[in-house]
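Every protein chain but one is kept in place in this view of the complex.
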Amino acid sequence: MASSIRVRATANGDITEVQALIQHPMDTGLVKDAKGEVIPAHFIQRLKFECNGKDVFVADWGTAVSKDPYVKFSFKGAKKGDDLKVSWTDNKGGSDTTTAKIS
Amino acid sequence: MNARFFLLGSLSAALVAFALTSPRVIAADKVDPVADAKAFQNFFFQKFPTVKHEDFVNGPYSMNEDMKRQWQEKEEFPPYEFALDAGKEMFATPFRNGKTYADCFPNGGIGIRQNYPYFDTGEGKVVTLELALNRCREANGEAPYSYVKDEMASLTAYMAFTSRGKPMDIKIPDDPRALAAYENGKRYFYTRRGQMNFSCASCHVQSPGERIRAEILAPALGILNAMPIYRSEWSGMGTTSRRFVTCNSQTRAVPLEPQADEYRDVEYFLSYVANGLPISGPGARP
Amino acid sequence: MTITTGPHPTRRLILQGVAGVALLGLGNLPFAPARAAANDKYPEEAFKQKSEADAIKALYGKTAEPSDKVKLDAPEIAENGGVVPISVTTTLDKVTSISFFVAENPSALAASYKIPDGTIPAVANRLKMAKTTNVTAIVEADGKLYSATKEVKVTVGGCGG
Partner (left out) sequence: MKLSLPLAMLLALSLAPAARAANEADYKAAYAAAEAASREAAGMRNQWTVTVSALAAAKKAADGGDFDRAVAAAKEAEALAKASIFQATSEKEAWKAMEIR
């Protein structure tokens, strides 16, 4: 199945701009479904970006992050062709990981 | 007990008198779609002189700078990205009988969205893209998709994406039934319904750019060019059918079944009067 | 001609990024500061706190002071409470952590980011907001907390049904 992570990393000189969009319900646990039952909390807690063996960005998320979450940041010290490893884990033990080439 | 209905009756009679005296009640005139389209577009071009003509297809974002900025930020990595990929994958996945959607559509279904809906002279009715997709599925022994759910939205998202930038190009063939369908769509567009007593025009012609609570109303011109749309309110994709159904229930009118004749005709009318404006689907909306 | 993706916003952000680096480059020549207070574990406690003050205390153990060096970008009226684009950039040096708080959400802490050495101190994300309230961004720089706050109006859309 296609990865739940879409990531775009573009190097611009020494700065690499990273955008990520992740397919995840990010349920808060405070919403009821059509039948009136509470949809249990199900959200990504940690999202990590690693490049050249080093953490370049670590996100700790709560239930207030939007569905299909999106994040953008930039970092120095990488160049075109380097691998950017992206991985997340959620409160139900779910996880996914992918590796993208910096273009 | 019947006194109450007598009072209600006379109250309604007063309303009728008021409605009939409104100045512009004109005898049934000849239906002229070309003139309609020109008048329709000029109405918006004059009402919003600063809005570039092709920007009308961006709905509320052509009406409000703050909203446009929020939208452009979202467009850098739009939420309909997943539906687009799913649609592309579905288009490439053959049915059980080995055929694919490409076999049902001219040019393999690529870059043709701007010609939908079209009037099918054989059937004597308007055929929308969503209807054609389901008919293609049924012709190939597959179960049809729901008109208001994600699968249909993914397919139409992909087909719209392949037509991005192409001007809307809807034809009305020389067939009295086509003219009747167009006129029926126009009537539906201007007819008030629901306990709120709104027509599509009450919001999208009389008050585009105004707010209904958090949302800015989109102009009717080019309003379908961005379909299907990912709506934050639905936190999911929405087809044209879903938009018509939810708009109805917002005015407290019981919606018709998706792809009812009235919905097909109003889509035909709204697409025709937007001829020349670019396709911008799939879109992201509040 | 592309209709939707306006090129200028990305250029604008990159320019800001470049400006940020120029300053940062000067700032952190000396050895990177000691590891900041925020440790590596997922701040479970902080996310549980209802009020913003408790969440900040649980996360950082100290209080923040407003600073105009923290630039918080949030809409005046949210297009939709479920998807509110909020971003922050800062010209402060030695930034180790950036966090976002939505005051009147069921729990105030929305997101917290660790900014390792070499990462530009700027984050853009999309948050959920329960209602009209203050959004606060806090930047931890060289062990001290700086904040910026902005009210974002949130309501539902449509005419009711």
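Residue numbering begins at 1 within each chain, and the chains themselves are lettered A, B and C in the order written.
The rule is simple: a contact is a pair of C-beta atoms (placed from the backbone, for glycine too) under 8 Å apart; a residue touches a chain by one contact, two chains touch by 3 or more.
The model shown is predicted, which means the values in this text are computed figures rather than measured ones.
Asker: Tell me the shown chains the invisible chain touches, ordered by label.
Answerer: When the entire complex is considered, the left-out chain reaches B.
Asker: Among B:113, B:137, B:164 or B:186, single out the residue that touches the unshown chain.
Answerer: Within the whole complex, the residue contacting the unshown chain is B:186.
Asker: So that we can see where the missing chain sits, which residues of subunit B does it touch?
Answerer: Interface residues of subunit B facing the absent chain: 1, 3-5, 7-8, 10-12, 14-16, 19-20, 22-26, 36, 39-40, 43, 186-187, 190-195, 197, 199, 201-202, 205-206, 249, 252-254, 256, 262.
The rule is short, and it goes like this: only the chains that are shown with their structure count from here on.
Asker: Could you tell me the distance, in whole angstrom, between the mean C-alpha positions of subunit A and subunit B?
Answerer: 34
Asker: Centroid from C-alpha atoms only, then distance subunit A to subunit C, rounded to Å. What do you get?
Answerer: Taking the average C-alpha coordinate of subunit A and of subunit C, the gap between them is 16 Å.
Asker: Can you work out the whole-Å distance between the CA centroids of subunit B and subunit C?
Answerer: 38
Asker: For subunit B, which residues are shared contacts with two or more other chains?
Answerer: Counting only residues that touch two or more other chains, subunit B contributes 76, 79, 235.
Asker: Among the residues of subunit C, which ones contact at least 2 other chains?
Answerer: In subunit C, the residues touching two or more other chains are 10, 82-83, 87, 124, 126.
Asker: Applying the document's contact rule, which stretches of subunit B touch subunit A when the two form their complex?
Answerer: 76-77, 79, 81-82, 85, 89, 235
Asker: Hey, which residues of subunit A end up touching subunit C in the complex?
Answerer: Listed in rising order, the residues are 12-15, 17, 28, 30, 45-46, 54-67, 69-77.
Asker: Which of the residues in subunit A end up touching subunit B in this complex?
Answerer: Touching subunit B: residues 2, 6, 8, 19-21, 23, 67-68, 70, 72 of subunit A.
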